[in-house]
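To start, I am sharing the structure in question, which I have written as structure tokens.
Here the complex is missing a single protein chain, while all its other protein chains stay put.
A and B label the chains in the order they appear, each numbered from 1.
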Amino acid sequence: MKLIRVRALIRKETRQMLRDKSTLTLGVLLPMMLLLLFGFGLSVDVKGVHVTLARDNSSPVARDLYMNLKLSPYYFTPTIADSWHDAEAMLRSGETKAIVRVDKDDGIQIIVNGRDSNTARIMLRYLEGAVSLWSSATTQPLITAESRVWYNSALESRYFLVPGVTVLIMTLIGTLLTALVMAREWERGTYEALAATPVSRFEILIGKIVPYFALGMVGLSLCLATSAWVFDVPMRGSLALITAGSAIYLLVSLGIGLFISAVVKKQFKAGQIALIFSLLPTMMLSGFVFDLRSVPVVAYYIAHALPATWYVDMLQTLFLVGNIWLPTVRDMLVLSAFAVLLMGLAISNIRKALE
Amino acid sequence: MEATFALLAENISKSFKLNTGRTLKALDGVSVSAKAGGLTALVGPDGAGKTTFLRIVVGLLKPEGGTLSFPSMPTVDIGYMPQQFGLYEDLSVQENMDLYADLHGVMEREERYSALLAMSGMEGFRERLAGDLSGGMKQKLGLICTLIQPPKLLLLDEPTVGVDPLSRRELWKMIEQLSGGSEGMSVIISTSYMDEAEKCGEVALFFEGKVLASGPPESIRRMADGMGHIVHPAAGDTPRSLGARLLSARGVIDAVPKGGAVRFVSDGPLADEGALRGAKVESTPVGLEDGFMLLLHKTASGSSQSQDQPDDQPPKKKDETRPPPHLDSSGEFEIETQHVFRYFGSFAAVNDVSFSVRKGEVFGLLGPNGAGKTTTFRMLCGLLSASKGSLRVAGVDVGSGTSAARKEARRHIGYVAQKFALYGPLSVRENLEFFAGAYGLRGKERDRRVMDVTVNFSLRGQMDTAAGDLPGGYKRRLAMAAALMHEPSVLFLDEPTSGADPLARREFWRQISDIAEHGVTVVVTTHFMEEAEYCDRVMIQDRGRMLAIGTPAELRARVASPDATMEDAFIDIVTKARTNDEADQS
Partner (left out) sequence: MGDFIFEVMVLTYKEATMILKDKTIRLILVMPVIIQSLLFGYVATFDLNNVEYALLDEDRSGASRELVALFDGSVFHRVATLRNASDIAPMLDRKKAMMVLHIGYGFERGVNMGVPTEVQVLVDGRNSNVAGTAMSYASSIIDSYSEQVSGQNAGGASPTSRAWFNPNLETRWNILSGLLAVLSAVEVMVLAGQSVSRERENGTFDQLLVTPLGPMVIMLGKAIPPVLVGVGQMTLCLLVSLYWFEVPYGGSYVLLYVGMFLFNCAVVGVGLCVSAMAATMQQALLFTFTLMMPMILLSGLTTPVASMPDGLQYATLLNPVRYGVEFAQRVYLEGAGWHETRGLLLPMVVIAAVTLSAAAKMFRGRMS
């Protein structure tokens, strides 16, 4: 390996990267957009739920409950339907998400639309609470649960979504961009010219990795800065550990991209494969949105074959809990193993010969 | 004695596994030697194994058998410029040079840069992005990048493909300076231009993975000694159709129009005097190309799996009894353009161009890279609108006509794009059937036309091969077949022979003559100036402007020298116009 050659390759790659608008779009614009979306927009918190009170006759009970719901600390928007039939129609048409049916004989019934099961569950909980608070306003239960949520006392979904986006962004920059740029060298015939020079494939690999690694680190700083200063996500672990862990993960995702493009050699296919292996699995399987602790064993193992899963685990702990050495070191070791494996595969597939 | 060789390759073989599962023997016991400090040319049809051979020499591919040695080099030091040289188009000339200088570890570079840039006439372009250079300059930059660290042995794979005659001369000047110069470089160059091969000390003729002949050009040329003839067409006949008739005549190896006459090679007395229509035959000295054609002809007729020779030749004997082709002199124009301009921003890519093409005429569009030929072409095909002026094709104004009228015009147009735009993953049959359908042919009519073009272009054996896997010659035939499927009245061909070997080019032009005889108007762009001889009329374009228009004879007559070639005429006209320009500016 010769420094001058590596430096030349890095300089070339950096120039190309900076001159290509689409690369920068993916490297900078998309991360910003995702961060803002997740930070401000997306949450699984329930609010503004339309609830319909169905009453058989204009009993004062209903009026009373209506006021109660309206004033409850949960975010309900109650309306009153004059008959059960009307209420049902409203639920079916999607106008309302839940019905509270007050019937003299049967007591109180709560019916929710279970289509969005998560919202439904939270709604049910709130409504049950509101109704029982209203109906038993005076009696206090003997034993109460005093619940405390550690690490995220207000149950802000932002706290786990924003670190999750960081994972998504690292994956995108690493995998998708490199999958394309390497395949492009094959398609445009520039690889053949490079291969005829004294450059080794290891040097080619380093030349590809460094600029995109740097771009990824820029993306990471953007993520960290916005999560700390714009979204006030706590960062209880050390910044150094977060950076180190992210750097390792970035190498993993660069490795995946380089490996794909070294094998496929066509932008069309490389892009598609990178998309399939990066976008949806990272969103759905990595534990970024859905917790992996209650999935079936097979799915659990498949999810853990995904490097992103380990990175999500590490980031959530480092952001919200603090420097917990045991799991963090384990996550880092696993990620390093992935990095070594994938880089090895990439380099063995970037053949100098053009067979 | 041995040490005088830069390369000794003995008995090299190599095969590839195709996607179809078949194995292709790309090289079959190839032996080539290259003298140290000399120029060696590799010639031969597409797919003959030249590129594979060069890749093996440079070490990108591993040979399956045979030995390579480099006697004159104590340490192996090879430079290689691939066919599609990998310039980074989004980097500037300077940045590309810096990259390769660094990769080769060259420290003292400034002097080298200046020398190379001066040699190639590119001093003023250091800051230009490689992607914005013309085709010829890109090739020169590729060569510069390869030469920053001067190698002992330089391998060039078809460096002049798609390069106009002017740039080609400059590129060759560079190559000759290198090999003959103080650096004492040995150069191996693969090319499809015979005039280039003639400049080399040694020539190796590749064919189907074997070397048919090698030695000094003279030794190959001499094989055809005494076989060269020249014949002036009788009154009412044209060189092109006379040439086409001669090519189908038995005993004739090659026939090309040249300077208003037809030059042909035959290995015996003409058995079929009828083809001459009474014209008188004189003998003429032969060149390397004639030897080349002779060798290929011998081998191809002995080999059943020939690639570029039609399998059912000659195509139409009846042509001989047809009356001589006549241009429709009634004044009916198939194409008319008047004062056409096309601007990209403030840059005039086409600047006041007016010309007309008669029905059944073969019209050539010549010009250096970036002259505006392709822009003119795209406007004629309705792919680009003109900024100013009118263009009529097949009776329809393609510039401002209604969309229905333009659609109607497109029914009468056949178009063969520069790189043979075919659907690579689809088979030959699927490609043909698609284009048939796109032109509204269906049912029996479609089957009949598909069958017709399949026979005419000898594609029968390849119907189920994916178009992307076809050898170059077949790609050209398929593209032509697809463009002629709907029997258009105008056929546009954009550099159809770029990168083609002489054999394939002959075949192509024979087909074009045939098409023109059937009354189809043909507009063609080319970089092979001798091909302009096949055209009825030629227009020369440079920097967007029309410099000259007329028959090949008229254009040749503009040069003082009596036996000027078309290439001389071209270079003369373009340089004169450029000098005038510069004089005007200053």
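Just so we're on the same page, a residue touches a chain if its C-beta (ideal position, glycine included) is under 8 Å from a C-beta of that chain, and two chains touch if they have at least 3 such contacts.
Owing to the predicted nature of the structure, the values given are computational and were not obtained by experimental measurement.
Novice: In the whole complex, not just what's shown, which of A:29, A:67, A:230 or A:340 touches the removed chain?
Specialist: The single option touching the absent chain is A:29.
Novice: Touching the absent chain in the whole complex: find that residue among A:6, A:51, A:69 or A:112.
Specialist: A:112
Novice: For the chain not shown, which residue from B:430, B:452, B:487 or B:568 touches it across the whole complex?
Specialist: Hidden-chain contact among the options goes to B:430.
Novice: Could you tell which one of B:62, B:442, B:460 or B:518 touches the chain left off the display?
Specialist: From the options B:62, B:442, B:460 or B:518, the contact with the absent chain belongs to B:442.
Novice: I need the residue numbers on subunit B that touch the omitted chain, in ascending order.
Specialist: Answer for subunit B: residues 378, 381-385, 403, 407-408, 410-411, 413, 415, 417-419, 421-426, 430, 434-435, 437-440, 442, 466 touch the chain left out.
Novice: Using the document's contact rule, name the residues of subunit A that touch the chain not shown here.
Specialist: 22-23, 25-26, 29-30, 33-34, 37-38, 40-49, 91-94, 100, 106-122, 124-125, 127-128, 131-132, 135-136, 139-153, 155-157, 159-160, 172, 176, 180, 184, 264, 267-269, 271-273, 275-276, 279-281, 283-285, 287, 289-296, 298-299, 302-303, 313, 316-317, 320-322, 324, 326-327
One rule holds in what follows: only the chains that are shown with their structure count from here on.
Novice: Which part of subunit B faces subunit A closely enough to touch in the complex?
Specialist: Touching subunit A from subunit B are residues 16, 55, 58-62, 78-91, 95, 98-105, 142, 145.
Novice: Can you tell me which positions in subunit A touch subunit B when the two form their complex?
Specialist: 2, 4-5, 7-9, 11-12, 15-16, 19-20, 185, 188-199, 352-355
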